[in-house]
Structure formats: structure tokens, C-alpha cells
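Moving on to chain A:
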Amino acid sequence: MTDLFTTYTGNILQMLLIALGYLTFFAVAGLLLVWLERRIAAFFQLRLGPNRVGPFGLMQTIADALKLVSKELTGTERADKFLYNLAPYFVIITALLALAVLPFSGQIQAFDINIGLFFLTAVSSVGVIGILLGGWSSNNKYALIGAMRSGVQTVSYELSVGLSLLTMVLLTGSLQLSQIIEVQKDGWLIVQGHIPAIIAFMIFMIAGTAETNRAPFDLVEAESELGAGFHTEYSGMKFAYFFLAEFINMFIISAIAVVVFFGGWLSPFGITDSIPWLGVFWFLGKTFLVIFLMMWFRWTFPRLRVDQLLTLEWKYLLPINLFNIVLMAVIIWLNLEIKF
Partner candidate 1 sequence: MSNQEIQENLTELNLGIVFSEEPAQYLTLTVPKENLHFLMSKLKLVRELSFDYLFCLTGVDWGLELGVVYHLESTTHRHNLVVKVMTSDRENPVFDSVQDIWQTANFHEMEVFDFFGIKFNNHPNLKRLFLPKDWTGYPLRKDYDDPINMIIK
Partner candidate 2 sequence: MSYFSDIYKGIKTLFQGMGVTGKYFFHARKEIITQQYPDNKDTLKMFDRFRGEVVMPHDENNEHRCTGCQSCELACPNGSIEIIWDRQVDPETGKKKKMIDKHIYHLSMCTMCGLCIEACPTNAIVWSQEFKHATFNRSELTKILNKPGSKVKKGIED
């Protein structure tokens, strides 16, 4: 058995198995998130949400997925067929790529590279190319406007995501995710870094929501303005890929937040440190809390206008962010972190 895993083919087989495991897990997790979003949205809106298919309507999204699979793939006549078909895969693959480095617990991490955080931000911003491709190749003006907005939005907010994470990297001194969590055994980074960390977290949440194109930054889809934005012309499974990618991206952004600010799989005050596998529970639990926060945003706030989106980034988030890095540096320099 050990032989198998050390050989070259064995390595590939191992990777495939892990990839398959991740795929299955995230297909299910994505569906669960869709269900969660619908349920939570319903509760915010004094409705019940899906409650008919299966217990608590849990099977509803599976039914929807089946429906989407069985649907005809329609498209516009003059679309750029190659790019049009490529776009959804681009989006979903980049979303899945980022999952590789997430540490679910001390042991469960597929790929612990030393530039983990950098890899995450890099990969999660590639997805926008898929959105641009999809919007551009659809031969639909609404889709085109949506795609252009998406380009503007991601380019701007990428900066804030990067800088707010950089602020925290000052504390950890490493980009490797396992290292980042290791540092937090002395207290979660949001506690260690106190004021600048909280500011960084708020900026990260705003920018992260914008990166995933969710309300209040859903200008890319902007239902009341553009119909469905960049995916207006997509149907069936291709649409489902976009849809699923949005939710996986949301999971990733939340997971990054949890790793960088809330101690990843570490339990609060180390209450379950003796049982390492419980880390998965803590990690997912915290992630879902952050996801809930993002859903809360979505179902409360109105949407920004496209120029206000840029004003917010360049006039508010970026200067505050730069100032925040300096503040963090000063705090580290003066040894003002709170450590237990």
C-alpha cells in the first residue's frame, strides 16, 4: 500500500482520488449553500423558503440541479461559440482551484504551499476572465454591459482584498496557510491585531463581497437593471456552473476570512485541542457564520451604482487600507499585539 502511494502513478492516482473527493464535497456543499441562501433569504423576508422537497426542503436544490441538467442548452445565434462555451468552465475551474489550499483541519489540507494566501487571491481573481468571456461572447448587450462592469469591479477590489490580507501577513510573517494558523495559537489574529485587524476585516468583507459579485455589489448581474447581466444568455448546466461558482467563491472568501482572521480550524480558547479532527467542524462552522454575514448583507442593502462602486474603492477603501498597513506596522514595531 505504501508502495502504491510513493510511485509516480500512485501519486497521480492519489491526486485524482483527492480531487474527486473535493469535487464531490463541494458539489454537495455548493448545493447546500444554495439551499441555505434561499432559506435564510426567506427568513429575512418573512417567508418560509423551500420546504417541500425532502426534510426542510433540503432536496430542493438537488431537484433544481437535476432540472438544470435536463434543460436544453440554448444560446444566441451569433455568439462566439468557442468562448461562449468555454466561459462557464473557466469560472467553475478557477473557483475549484482555490479549494486545494484550504486547510480544513491540522491534517486535512490537500496542498500546503508556502505562498498559499498569494495563490488564493491570485486564483480567485482569474475567475473574472470567465465572466468577461461569457458576457462578451454572448452577443447580448446586457451581457456585455455586465461583463464590462465585472472587469472594472474586480480589478478595483482585487487591490483591497490583497492589501487587507497583506495587513494581516505583517502579523503572521508567512503566506503559508498552515503557518498563519500556527501563529494564531496565541490568539486569533483579529484579537492579536485588534484595531487594524478589525478595520482590515471590515475592508476584507466589503471587498470580498464585491469580488464574489454579490449584493450590494451585484452590478454584474443587477437584476433590475440588466436582467441577468453576464449570464443572460446561458441556460441549463452552463448557467448552473456560473451559479455554483458564485457560491463556491463565496465559500472561499469566507474561508480566507476564517483562516486569516478567526484562527482557521482552531477552536476558541483551545477547548477541543485534544481532538484534532474536530478542527473540520470549527473551520466549517466559522465559515458558515461568515457566509451568513454575507447573506445578511445581500438581503438588506440596496445596490451601488457603478461609479459609486469605484468611488468607494478608490476614495475610501484604498486610502484607509494603506493607512491601516502603516498602523499595523507601527503596532508590530511597538509590540502592541495582544497575545495570550
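Keep in mind how these were chosen: all candidates are chains of the complex that A comes from, given by their letters.
By our rule, contacts are C-beta pairs under 8 Å (C-beta built on N, C-alpha and C of every residue); 3 or more make two chains touch, one makes a residue touch a chain; residues count from 1.
What you are looking at is a predicted structure, and each value in this text was computed from that prediction instead of being measured.
Touching chain A in this complex, out of the candidates 1 or 2, is candidate 2.
Chain A makes touch with candidate 2 in their complex at residues 40, 43-48, 296-297, 299-301, 316.
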